[in-house]
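These notes are about the structure you will find just below.
For this view, one protein chain was removed and the others were kept in their places.
Labels run A, B and C following the written order; every chain starts at residue 1.
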Amino acid sequence: MTSITKPAVRHPGLERNSLGLTKRDYEGSMSTLCAGCGHDSVTAALIQAFFELDIPPHRAAKMSGIGCSSKTTAYLLSQSHGFNSVHGRMPSVATGANAANKDLHYIGISGDGDSLSIGLGQLCHAIRRNVNMLYVLENNGVYGLTKGQFSASADIGSTLKGGEPNAQPPIDPVLLALNLGATFVARSFSGDKSQLVPILKAGLLHKGFALVDVISPCVSFNDHDGSTKSYRYTREHHVDIAPVDFVPLQSEISARTQPGSTTSVTMHDGSVVRFRSVGEDYDPTDRDGAYGFVRAHQAKGEVVTGLLYIEQSGADMHAVSKTVERPLVDLPFDELCPGSAALDDLMQEFR
Amino acid sequence: MTSITKPAVRHPGLERNSLGLTKRDYEGSMSTLCAGCGHDSVTAALIQAFFELDIPPHRAAKMSGIGCSSKTTAYLLSQSHGFNSVHGRMPSVATGANAANKDLHYIGISGDGDSLSIGLGQLCHAIRRNVNMLYVLENNGVYGLTKGQFSASADIGSTLKGGEPNAQPPIDPVLLALNLGATFVARSFSGDKSQLVPILKAGLLHKGFALVDVISPCVSFNDHDGSTKSYRYTREHHVDIAPVDFVPLQSEISARTQPGSTTSVTMHDGSVVRFRSVGEDYDPTDRDGAYGFVRAHQAKGEVVTGLLYIEQSGADMHAVSKTVERPLVDLPFDELCPGSAALDDLMQEFR
Amino acid sequence: MSSVNDFAFKIATVNGTGSASANSLLMQSIFRMGIPVSGKNIFPSNIQGLPTWYEIRVSEHGYTARPNEIDMVVALNPATYARDVANIRPGGYLLYDSSWPLDAALARPGINILGVPFGAMCVEAFQGDRPRTLMRNIAYAGALAALLDIDLMVIEALLHEKFARKKALLDSNHKAIRLGYDYAKANFACPLPFHLKHMDATRDYVLLDGNTAAALGCLYAGATVGAWYPITPATSLMEAFKDFCQRYRVDADGRKRFCIVQAEDELAAAGIVIGASWAGARSFTSTAGPGISLMQEFIGLAYYADVPAVFFDIQRTGPSTGMPTRTQQADLLSIAYASHGDTKHIALFPANPEECFYMATEAFDLAERFQTPVFVVSDLDIGMNDWMCRRLTWDDNYRPDRGKVLSAEEVAALPKFSRYVDVEGDGIAPRTLPGVHPKGAYFTRGSGHDRHGAYTEDAAAYRDVVDRLAKKLALAAEAVPAPEIVTQPNAEIGIVSLGGCHAAVIEALDRLRDQGVACDYLRVRGFPFAASIGEFLKSHSQVFVVEQNRDAQLRSLLTLETGVARDRMTPVLDYGGLPLTAEHVVRAVISQTVGAAV
Partner (left out) sequence: MSSVNDFAFKIATVNGTGSASANSLLMQSIFRMGIPVSGKNIFPSNIQGLPTWYEIRVSEHGYTARPNEIDMVVALNPATYARDVANIRPGGYLLYDSSWPLDAALARPGINILGVPFGAMCVEAFQGDRPRTLMRNIAYAGALAALLDIDLMVIEALLHEKFARKKALLDSNHKAIRLGYDYAKANFACPLPFHLKHMDATRDYVLLDGNTAAALGCLYAGATVGAWYPITPATSLMEAFKDFCQRYRVDADGRKRFCIVQAEDELAAAGIVIGASWAGARSFTSTAGPGISLMQEFIGLAYYADVPAVFFDIQRTGPSTGMPTRTQQADLLSIAYASHGDTKHIALFPANPEECFYMATEAFDLAERFQTPVFVVSDLDIGMNDWMCRRLTWDDNYRPDRGKVLSAEEVAALPKFSRYVDVEGDGIAPRTLPGVHPKGAYFTRGSGHDRHGAYTEDAAAYRDVVDRLAKKLALAAEAVPAPEIVTQPNAEIGIVSLGGCHAAVIEALDRLRDQGVACDYLRVRGFPFAASIGEFLKSHSQVFVVEQNRDAQLRSLLTLETGVARDRMTPVLDYGGLPLTAEHVVRAVISQTVGAAV
């Protein structure tokens, strides 16, 4: 039950963040996923990211659709509101919640079926609106919860457990997002926490839609040889463009602007994302460059991972619609209702 | 009424195609669109293409959704079946019809609202399936039939009649199609029939999903200064990568393999698409090259038009699903029903 | 047969030629003369070039329903000459453009034919095609002014207001009016037997369409998030809301106290409304039948997860795309029990723009109080036509009923918060908003859940929640707007109706009484049905249910919800897509009344 409040008794042994909270305070109910499911690692990484960013749990909102991946919002942040909506439609629900209260940290957790089949239209339009949220796509190439049919992210030639190969071109959420103007695009691997956590932290602080495509193997239906979304295949074929360090605002300036560090991007709140030893040919602020880079490696059968593109100038949904600074939910009624006098005047115009 | 059969009396004056049909035989009922609407020019170009390709009208099927653009299927080919379905869902209806009867020429006519907002998911998945059809997207940047709201193809900064500028990044159907693995991608302009007709002809004979994005201005709601989908703006900013000639199989070999012609692509049925004087830098069979080329020109505020990408190797939906040569609708019942003996045997397995 | 302030005329033109302004000029002038007037715009689902009509009815008694007969037709669209001229009552009048010889189709015996060379006069008087076409419309308004005795002063005043800052337009309009007016004066015996005389019956009224009124209601209710996908006839509601917000909800620095999202489709619009309401905003969408079908899945989620949400359904003629510019009341069943599984939803049925305003605000109160979807079921006739209705007023003491929403303090004070516990026994469980307090956190889901919001597949835990929902909806019956009941001394016949039919039914009641058929009347204003509705049905030996659909959907709801047998109620149906006339109701009742004095 997600509504149980954690026991007040503190575990002295546990590390605490600046809020005095331990990681436990960021955990959720017991996972009911298969032992070894990639999704559970992503949940752990998210807990880590929230903990390290000192975000008060109740200031986060967990949004999801339907699927094993979508279930995971119950397995973290039991002190945050969660909304497990309907299949493929989480982006719209998150858009509405964000429109109403822009000051919460929205995390959307979805799967490749939820996002690329039934939910493709909503995902694309949430990207266009640059809704301020971290969108984690737990990508395993199959529909896990319905027992392993191909999803739209299955690569050509990748086989089902039964051996049946996929013959349709995959939809790559990373390329799609770059194409549609997403302002934060990353790909990672549930098996690489050191890469995933800083990316999630950057995504959480990014002001706009942050898409993180996480290859998250399904041990029950898509982790066999022949699958291109298995642990083994991913380990062997993913290339990390550059490890990133996420340096939050709080930390002393020096650390943020450490000389000699190659590329680094300063975010809205002043935090810095630093790319360590990124290759000459790679510029994480060049949208088309990123697109070409990913494609080129795909041609070689490689899966590029890392924080592939980040743009801090893009206006998010509220900036575009010029809403007031305060969340709309906080506006007092008298700032919303023009009152009787105004109505009387108005009526004159309808004569 | 689309079901009126044309008068038997022939108009001696009118040019005839190899079927002995005149253009009149490819026309439909009177258009009810606004005078000057780009869509009417596209209708005319389609009539021209069908006429020149000598396609028996009743072997074509006209599929559409809802919108001014979608209405146009009534304005051509009155001797073809037409299906004006529901808003944004034509791709699935066309997919089903094609699954049932692969031997008809399917043309889908849609608008930017129909295809890129409510219908985005279906369009993307029809592309993935490489459904064998010509898909014409009559793109005017607005919802015409509902009186001029922005559509998802509106460019940033483009204004509504009232002056309101669009602030969301556009969805470019051409880039989207290239990204999703479309096997035939073109962009044209309703005002340039000489470019449009051969492209439509090639699209009709292409074995797979042929996307033709046609800038087709809405004179009532989006043809003003400030609009980037107006006649004026399009005329001034579109660059044709290369005029194409479409040389049908029928014509004598020499014409098809005329020496000196730069790039040329031979299609499934043996017809040839010849690109005249295409620039050094452009290869219409290079997917990523095409993507980069379009993006580069967009950066300069230019709209690239022409047959941008064509791939003849891609397997269409039926090739992928290995269906029989004959259309499924033509299979006799006894080839479909295993019969009583088989059932009796089968029952043994359920004991 | 002469009549003052009691007649109707119809103008037939081609859409996209700008006749709208001429027609509203006529409407407004008559209205400002203090005479009750109503107009019905019968337009095509098309932007330019197809037939369109405008019917104006003048009624000193204040009847606003669609006219029972047409006294005069202004025929300016050759494509519909035959139909239009056939519309004129025997002895009525035809006004046509005599720039061209009288078309054979117009030459009907038994009517009076008046020709005015509108086209020719305008070609002579104005430059350019567009101005000439536009002014031709104003010219017929001028001719009608003369024929019907519309006060020229009033017209002039309106033109001055409208074109205060556009001198050139003012002049040409003025000129066009005179062209028609003078020609008519000079050539015909003005006024016609039926014409206008100043009254003082519109002082407390306005001319308003339902969508504008509903948008005002949303503004006044404090709605901040609007999500929609354009669709006729619902588009003008959200567009009006946007305009009002631009006017009343923009800070000095240009920042907005509202957020309107044009969604990619209706599914998304519903999702946005649900997400925004869940987060604590008052949020709504406006749509039509096809949207209602597409929102079914989300509606079920909101119902099952106790999430408030307000939906405006501006009904049009179905099924499927149907006739987008024609009216109907055929979405009742698909709304009442929307979505798969066991569901039931609150619905409000405004009868006119005035009620659209008040019911819009009420919808938000009910949605938040009952934590469930609420539908305001309007239609094209109410939503898009200008109705004469009382000036809207506002009580500044109104405070929104946000329902049971726990504050941070209240949550903190709880030993433990469980989302779906029926604390007060009314089926409504206190909710918390995200971001308020860690102890208030809970998990909202459309999957099986127990009273704590936890996932369950247990039969008892599942029933516990859905039984509460059933109870909640049952209690809503007496909270929704009560039915309007009009009785007559010892009437044995009862007439039941809803929404836009009201105007025609109250007119029919008068005419039936005059014909010796006394009927009581009940107008359903909310769903689930209050007990009084069942009582009304049971207390009348014969009941007619008047509605605008083919399958008697209101009668179906009455049958299911009150338990009164289906055949105890006689359906009176009109589903061709045009607003209902009193005549239709009267004929149906008379012809089927057991021993009616006919």
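As a convention for this text, contacts are C-beta pairs under 8 Å (C-beta built on N, C-alpha and C of every residue); 3 or more make two chains touch, one makes a residue touch a chain.
Quantities reported herein were computed from a predicted structural model and do not represent experimental measurements.
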Task: Taking the complete complex into account, tell me which visible chains touch the one left out.
output: A, B, C
Task: Among C:257, C:445 or C:540, single out the residue that touches the unshown chain.
output: C:445
Residue touching the undisplayed chain, where the options are C:5, C:45, C:173 or C:202: C:45
- line: The listed residue (C:167, C:203 or C:340) that touches the chain absent from the view is C:340
Message: Using the touch definition from the top, which of B:56, B:157 or B:301 touches the missing chain?
response: B:56
Task: Write down which of C:199, C:421, C:560 or C:590 is the residue touching the left-out chain.
output: C:560
- line: Missing-chain contacts on chain A, rising order, are 32-35, 66, 68, 86-88, 117-118, 120, 143-147, 149-150, 152, 220
Statement: In the full complex, chain C touches the hidden chain through residues 44-45, 289-290, 292-294, 296-297, 300-301, 303-305, 317-326, 328, 330-331, 333-334, 337-344, 445-448, 456-457, 459-460, 462-463, 466-467, 470, 549-551, 553, 556, 559-560, 563-567, 575-578
Message: Which parts of chain B face the unshown chain closely enough to count as touching?
response: 1-5, 29, 56-59, 61, 63, 66, 73-74, 77-86, 89-101, 103-104, 121-122, 124-125, 129, 317-318, 321-325, 328-329, 331, 333, 335-340, 342-344, 346-347, 350-351
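Rule of thumb we're sticking to: only the chains that are shown with their structure count from here on.
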Field: Between chain C and chain B, distance of the C-alpha-averaged centres to the nearest whole Å
entry: 40
Task: Report the inter-chain centroid distance for chain A and chain B in whole angstrom, where each centroid is the mean of the CA atoms.
output: 36
- request: Between chain A and chain C, tell me the centre distance in angstrom, where each centre is the average of that chain's C-alpha atoms.
  value: 43
- prompt: Tell me, which residues of chain A touch at least two other chains?
  reply: 121, 124-125, 129
Field: Residue list for chain C, restricted to those that touch at least two other chains
entry: 264-265
